[in-house]
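The complex is shown incomplete by one protein chain, all other protein chains being positioned as in the whole.
Chain lettering (A, B and C) follows the sequence in which the chains are written, and residue indices restart at 1 in each chain.
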Amino acid sequence: MSDKLKIAVIGAGRIGAVHARTIRDHHSAELVLVADPVGDAAARLGAALGVDSTTDVDAALVSGAVDAVVIASPTPQHVPHALAAVGAGKSVLMEKPVALDLAQVDDCIAALGDDADRVMVGFNRRFDPSVAEVHARVQAGDIGAVEQVLIISRDPAPPPSGYLAVSGGIFKDMTIHDLDMARHLIGEVVSVRATGQHLDPEVDDTYDAATLTLTGAGGAVAVIVNSRHSAAGYDQRIEVFGDQGTLEVTNQRSSSVRMHDATGTERSGLFLPFFLERYQRAYAAELDSFVAAALTGAPQSPSIADGRAALALAEAAAESAATGAVISIGQEAIR
Amino acid sequence: MSDKLKIAVIGAGRIGAVHARTIRDHHSAELVLVADPVGDAAARLGAALGVDSTTDVDAALVSGAVDAVVIASPTPQHVPHALAAVGAGKSVLMEKPVALDLAQVDDCIAALGDDADRVMVGFNRRFDPSVAEVHARVQAGDIGAVEQVLIISRDPAPPPSGYLAVSGGIFKDMTIHDLDMARHLIGEVVSVRATGQHLDPEVDDTYDAATLTLTGAGGAVAVIVNSRHSAAGYDQRIEVFGDQGTLEVTNQRSSSVRMHDATGTERSGLFLPFFLERYQRAYAAELDSFVAAALTGAPQSPSIADGRAALALAEAAAESAATGAVISIGQEAIR
Amino acid sequence: MSDKLKIAVIGAGRIGAVHARTIRDHHSAELVLVADPVGDAAARLGAALGVDSTTDVDAALVSGAVDAVVIASPTPQHVPHALAAVGAGKSVLMEKPVALDLAQVDDCIAALGDDADRVMVGFNRRFDPSVAEVHARVQAGDIGAVEQVLIISRDPAPPPSGYLAVSGGIFKDMTIHDLDMARHLIGEVVSVRATGQHLDPEVDDTYDAATLTLTGAGGAVAVIVNSRHSAAGYDQRIEVFGDQGTLEVTNQRSSSVRMHDATGTERSGLFLPFFLERYQRAYAAELDSFVAAALTGAPQSPSIADGRAALALAEAAAESAATGAVISIGQEAIR
Partner (left out) sequence: MSDKLKIAVIGAGRIGAVHARTIRDHHSAELVLVADPVGDAAARLGAALGVDSTTDVDAALVSGAVDAVVIASPTPQHVPHALAAVGAGKSVLMEKPVALDLAQVDDCIAALGDDADRVMVGFNRRFDPSVAEVHARVQAGDIGAVEQVLIISRDPAPPPSGYLAVSGGIFKDMTIHDLDMARHLIGEVVSVRATGQHLDPEVDDTYDAATLTLTGAGGAVAVIVNSRHSAAGYDQRIEVFGDQGTLEVTNQRSSSVRMHDATGTERSGLFLPFFLERYQRAYAAELDSFVAAALTGAPQSPSIADGRAALALAEAAAESAATGAVISIGQEAIR
């Protein structure tokens, strides 16, 4: 393996473009190929970044010119693409969710066997500098025992109807990030309660807002509050309450300007608009971690088992919201 | 009736003393009597405030020298004391909870009949200037339709074991304020989910922390997060998220000092220690409202029906926490 | 002397009324008389507070029924009123400034001799809980050596023209509080530079804004920024920068409500409107200190020497603003 990790990006959509640019600017990675089967998407992205492009995704996944692939294709292709690339000896960074169906993830894990270590699932928020700082300080004992976690996550505006139709619903599409964050902060979850809301009549989906309560194996509780809209911008907050103190990730803005006048004081700008802006540094740090593990052969993390666990919680949340029941999570299933 | 409302305070404990001092300093009220059957409690408080005192509570409740009574006796006596005073023509400000048993409240409401208008239940937080401002701005439409409410309420430290034994548990004793606040902000509640936690092994009670999700008749959801301890002080926050914006009540401190040094920046003092400090202005505004209604004959609010509704939610929460079920609230029952 | 300090208030204007109410509510003081020679001002205030009133100020100052007087008369009468009261054995709390003319203050100090210990000058801001906390923490060494102090003090709106005509100008009327605060935080001042501004053409005075730089004997510098208007309310901030950290007094509001919407985030309410609201607790703490010293015979502080020192700085500032020169302060003069 060369001293730079040669990477192909599969999928030239919005998130694929984010990864491609991040790879191009990375000191230990080299973007060698962009692949997308649809129209000229790959060609345009490749031209913009000065790298080769192709519509032949299957060839890209197993190309001898690449060491690793980033899978940013549509969700149903995540598993087949990952299996192909891993089978060809590549390291894989796979976007979330792993799949929309838990059985498919189980089959994937079975097929991967020990090679699962070479797969990272793109729970990028773990790599956000503020989240990583809170996690490290929690692990260091700064706030004592973690007792209650509050995760507020609201998108600025609902996605287009076409996207909603294939998204798998709010729990698998949006909450899944918060479910991973809850596991990251309170450990394994043993039960899930969820309440869905349908607030905006123009959103053609079962729910466009939700509230979840997760109980951890150690007794801590995590509350997640989601909405598909937020007037003041992308609302992304975390509070970890421990018996010795509280650590918070607060919202971020594009400037540090405040205004005071006769209509009010301390008025700041809107929250950062959406995930591309809010998690820009997280994508870079995620790539750092992926490249370092790929180059050294260390196991990737978050793993596909983390991806499965979050998906299992999302399915439990959907069931709880539909039935009103508390859903117990089989611990054997999520290990 | 004189131009000042003559008031007796029943119960010379901590909260009785708060009311007595507030009455003494009120421009339209006159503190005429403090009554407590136990030891010299009434005598000491009366002496401190320069008013008469008695151990004969029954006589105080019906005394011809008073227009109104504030009932700050132990919870089991709230109902009999209120019935006696109302029967003697007094206006009554009754501390929460009305009782620990819903049937007793129903009997009380039945016995009061139309005289229930003369009874205020002491949900003092409605009168906090910040809460009142948020409520007024929500009513004025400043944030559009209310969709999600978040109420964080954590006491600084658990009460003594003796108190816990008669408190009725966290839901009736502590959460009841937050349940009233939820109703105040999202309207009638149609279902309750609750999760209890037992965090501090030294607390001799079923739960010392809890998380609730309430669904309102109009589709809004309120989340309540409670704990019996909080390292940084009394944690009292409310967020009302609407489709056009969010209004928050943030924590308060005793000074506006901040410090910046090599260990961190913007460090402020602890949150106000507990309810006496945090809700001092609320007690005064509550008394304002009580006195004004008593002097004009207007119906008191929050009413005993509000007290009953909050208690019904507390009972539902206890059942949900114990069984895991979502508890539906019969709307006929809480009107 | 009785166990409560019997106090007369001289002057029934705005600030006299503040003192009178504070005294009435004080546990160790008794408001016995309100005196004002003009019209029915004293009668109305006395009636409102339930105490005697008189238009005979001279008699009030020496009345055998009082232990202490609060002098809230117009500035030219501060000195004669103080001398009369002290001569009759009273303790005196005198509003600032002591006089508009330094020579008159020197004559007063000479006439008082050792009795000056019985005179407090009303630099109420020293008693503000936030200011007192910063001062105590600075004294305790929390930020190391004090190097730079920044005092921002802006009134919400200019006073009426009639008041301006007799105010002595911005430095003696308004800046004088900040000059005392600078001395309180950096110690004696050895030189003064000042720049005046005339911003609002409707203000009939030499300056309605000013910027001062004071150098302390120990090498610290204090900067004062003043304005007679401030769109967002009464702007009252202090920063003390030391070699180990910074302590700040930030602005205060009447509620802890914040709003986030499409026009901005973290919008809080206006600053407290003016000194009555902002320094309400300071007036109470000032009275505490005055009463305690009067009852025990301890020397009052801030002293008339503090009043003289602030006035000397105000005169130096006026001279500096007029001439552009740095004005040295004779240390012998301000001790």
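In this section, a contact is a pair of C-beta atoms (placed from the backbone, for glycine too) under 8 Å apart; a residue touches a chain by one contact, two chains touch by 3 or more.
What you see is a predicted model, and the numbers here were worked out from it, not measured in a lab.
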Task: Name every shown chain in contact with the chain that has been left out of the document.
output: A, B, C
Task: Looking beyond the chains shown, say which of A:257, A:292 or A:322 touches the absent one.
output: A:257
- request: From the listed residues C:39, C:219 or C:299, report the one that touches the chain absent from this view.
  value: C:219
- request: Write down which of C:55, C:167 or C:246 is the residue touching the left-out chain.
  value: C:246
Field: Chain not shown: contacting residue from C:4, C:44, C:229 or C:281
entry: C:229
Statement: Among the options B:159, B:269 or B:324, the absent chain makes contact with B:269
Positions on chain A where the hidden chain makes contact: 25, 129-130, 133-134, 137, 142-143, 244-252, 254-262, 269
- prompt: On chain C, what residues meet the omitted chain?
  reply: 143-145, 147-148, 150, 152, 154, 191, 193, 195, 197-200, 209, 211, 213, 215, 219-221, 223, 225, 227, 229-232, 241-246, 324-326
Message: What does the interface between chain B and the hidden chain look like in terms of residue numbers?
response: 231-233, 251, 253, 258-271
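Methods note: only the chains that are shown with their structure count from here on.
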Task: Averaging the CA atoms per chain, pick out the one whose centre lands closest to the mean of every protein CA shown.
output: B
Task: Between chain B and chain C, tell me the centre distance in angstrom, where each centre is the average of that chain's C-alpha atoms.
output: 40
Statement: Note: chain B sits from chain A at a C-alpha centroid distance in Å of 42
- prompt: Using the average of all C-alpha atoms in each chain as its centre, how far is it in Å between chain A and chain C?
  reply: 58
Message: Residues touching two or more other chains, restricted to chain A: which are they?
response: 231-232
